[in-house]
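Heads up, one of the protein chains got dropped from this complex, but the rest are sitting where they should.
Here the chain labels run A, B and C in written order, and each chain numbers its own residues starting at 1.
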Amino acid sequence: MIIDDNARVITNKMIIPAHYVMEIHSPDIALKALPGQFLHIKVTNNTSPLLRRPISIHMRDREKGSISILYRVVGTGTQLLSHYKPGDRINIIGPLGNCFPLAAEFKRIAVVGGGIGTAPLLFLALEAVNSGRDVLYIEGARCRDALLLSEHLGNSGCRVMVATDDGSLGYRGFPTELLKSRLERESFDAVYACGPKPMLKGIKKLSLEYRTPAFISLEERMGCGIGACLSCVCKVIADGGRGAEYRKVCTDGPVFPAEAVMFDE
Amino acid sequence: MIIDDNARVITNKMIIPAHYVMEIHSPDIALKALPGQFLHIKVTNNTSPLLRRPISIHMRDREKGSISILYRVVGTGTQLLSHYKPGDRINIIGPLGNCFPLAAEFKRIAVVGGGIGTAPLLFLALEAVNSGRDVLYIEGARCRDALLLSEHLGNSGCRVMVATDDGSLGYRGFPTELLKSRLERESFDAVYACGPKPMLKGIKKLSLEYRTPAFISLEERMGCGIGACLSCVCKVIADGGRGAEYRKVCTDGPVFPAEAVMFDE
Amino acid sequence: MSDIIFEVRIKGPDPKRELIMKNPVMTASGTFGFGREYSRLYDLNRLGAITVKGITIEPRRGNPPPRLIETPSGILNSIGLQNPGLEGFIGDELPYLRRLSTPVIVNISGNTIEEYAFLASELDRVEGVSALEVNVSCPNVKEGCMAFGIKKDSLFSVVSAVRKSTTLPVIVKLSPNVRDIAEMAETAENAGADAVSLVNTFLGMAIDIDRKKPLLANTFGGLSGPAIKPIALRMVWEVYERVDIPVIGMGGIMNWKDAVEFILAGAASVAVGTANFVNPTAPLEIIDGIENYMIREGINDIRELIGLGHRLPA
Partner (left out) sequence: MSDIIFEVRIKGPDPKRELIMKNPVMTASGTFGFGREYSRLYDLNRLGAITVKGITIEPRRGNPPPRLIETPSGILNSIGLQNPGLEGFIGDELPYLRRLSTPVIVNISGNTIEEYAFLASELDRVEGVSALEVNVSCPNVKEGCMAFGIKKDSLFSVVSAVRKSTTLPVIVKLSPNVRDIAEMAETAENAGADAVSLVNTFLGMAIDIDRKKPLLANTFGGLSGPAIKPIALRMVWEVYERVDIPVIGMGGIMNWKDAVEFILAGAASVAVGTANFVNPTAPLEIIDGIENYMIREGINDIRELIGLGHRLPA
């Protein structure tokens, strides 16, 4: 079942400029949620903006019966989201989509988040650590002040590395470059990533180059969010590599094996 | 000139259920406003609801550079209005429309407000009292708890009378009936009224019956609010009573001589 | 349930194959997949009917993404009839749908008149199909489809061909991208349609001012949602005045009030489309809302409400 919940906002706080974390009381969704899944959120009761907004589940707290989202204000919808106050009701549908596959044999994993793409990865990293895996968490950001997660991960048991475009903290350059340098030194059973398209392309390349399975979370404009409208497709390899077909990001994804995804130029 | 102001909200408080008073800092409009004029208010930055909302000027404070509105939440627009907080910016255009004519020879006047129609009349009554006129203020409401103004007028120097549909305070019945009983006992140089259509019809009847000029403030759905779109027309008598024509509530009104207004059945 | 008569019927040539809906609310093709998706949210047996995604003979891959753009109070889509094809539908989707008590309407599209006729005759005897909706109004495919629905002669040919190929009730889905939709409805009626449904989407577009190119990969898309409601409602009003067959109204219906407007304008049944994306339980809320409205207004039979807007004195 998908849960359609008029849920209560617990907190909604800016963590760095334009980036917010909202905690929402929704016990049923908290119970069922898996890392990589998302919510489809109604941001207004008016007809503009009309559609819901898909936002990943960033954290969940089963005891408290809550889930959190981490979002960046980029347009009207996320702007409206940032106006919610504790106690307000917000209509959410979820948990939606597939999840990052944490197969039993994936014991040493790398998790790579670029910018706001790091949102769904905290949940994943913590689940992985809690299930006894060795987790390298790489976060990439424009600069030191744009980093989103590193602190939270500090005493989580993950190894944390940071890449900033301007070198203001950690490695100077893209998180994919940092991952590449790790792949030269250590081997991983799987890589998980979410972030801007060029980064995900880079991950796909590394996955093929180092023969390491990689799972990437995609974004596409969504209508229904539940697989009914066929709006949100991405192109994947079909027929054993000879053909291509469109798969739905909302239900076949948002997580896809990197090697299957066809990035058009 | 019409002022287009991104004004600051000073306060926005519920006075009785569903009824709010908002005070707005807008020195230029405060300076120019006349009783009976209105503001055209942008209630959202989204495209739905698309149009501005016309709301009368309820009070002004020239020293403070502020104007107040008194409004009832009846739909999406007024709902959005009620969400504004002190310090928020609100875009208003005004002052718009004509005004209640306080001709020098109108020394004894009656002011009649029904329901939310009482909103523009406080400003009028206070101006009239301050200019040395004798003012009888009749407020009509469903019941005692729905009365909006009576207290404010208490020590204003107006004579205040109240009519409630259920008799829970003052006269039991419509404010027009109360006015009629006053017209039997005393004479007025002019009557001013705002309220539901049936009440305004009643005022027109009394105006003709007692040969007392009456000025009524009308409402119509508005587009531009400044006379350009011809959306907001009402039917008035033309050609010395032989014809009819449409006049704009926003610029030819909102205040019309009661005798000129043609109320269609 | 109250004593309200809420049932709506669409008669076809075969009295035994009437389309019987327990209430006047159905889903609009392409916005409800093959039903299964929404069954994860509520019991589909509550719906009056389910219209499934448009089917073609062969599977179709659809248009490249992006396929969806949000516009003020609306959306533009250019899905391009992605579907599993007739066999895929019958094999993979229909078995589930067949288990529901809700009748299933299959929306069909073709590139040629023969394709429409073939689909109709193939589906004619398939168990679990209660009616056909002839989509001659999809604006998102290069050939066929809308091209048939915007000209009288081709519309007549398609509908006649389908009519000859099935005894199922035939609903013709009209395009709003015409000058006189009532004339098109009349043409469909004359060609043997048992009902008309309207409107499909309006052809529209959006441009990316940074890339200076259309936002949709397919350039154009179909506009749906509340933005189009005033036009769709007017078209239902006009069609109701010109045809005697039932009218299925749609276009921007978000809630029961919108639905009642369409029924007053002449719709015997309403379809919920884009609203499913915004509020997945919209169809249920609309069913309840219409019923409560009828109770409040003292109207016992939905048939009294249909087109009532035309009958009351001014």
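FYI, a residue touches a chain if its C-beta (ideal position, glycine included) is under 8 Å from a C-beta of that chain, and two chains touch if they have at least 3 such contacts.
Computed from a predicted model, the values in this text were never measured in an experiment.
Set against the missing chain, the residues B:P35, B:G170 or B:G225 yield one that touches it, B:G225.
Touch with the chain omitted from the figure is made, among C:I20, C:L203 or C:L284, by C:L203. The chain not shown here is touched by just one of C:S29, C:T56 or C:T71, and that residue is C:T71.
Interface residues of subunit A with the unshown chain, by the touch rule above, are 47-48. Contact residues of subunit B toward the unshown chain are 1-2, 4, 42, 47-52, 93, 220-235, 245-246, 251, 264.
Taking the whole complex into account, subunit C touches the unshown chain at residues 71-74, 76, 150, 177-179, 202-207, 209, 211-214, 220-221, 223, 225-231, 233-234, 237, 252, 257, 260-261, 264-265, 293, 308-309, 312, 314.
We adopt the following convention: only the chains that are shown with their structure count from here on.
Rounded to a whole number, the gap between the C-alpha centres of subunit A and subunit B is 54 angstrom. If each chain is reduced to the centroid of its CA atoms, subunit B and subunit C end up 48 Å from each other.
Of all residues in subunit A, those touching 2 or more other chains are 47-49, listed in ascending order. Residues of subunit C in contact with two or more other chains: 72-73, 226.
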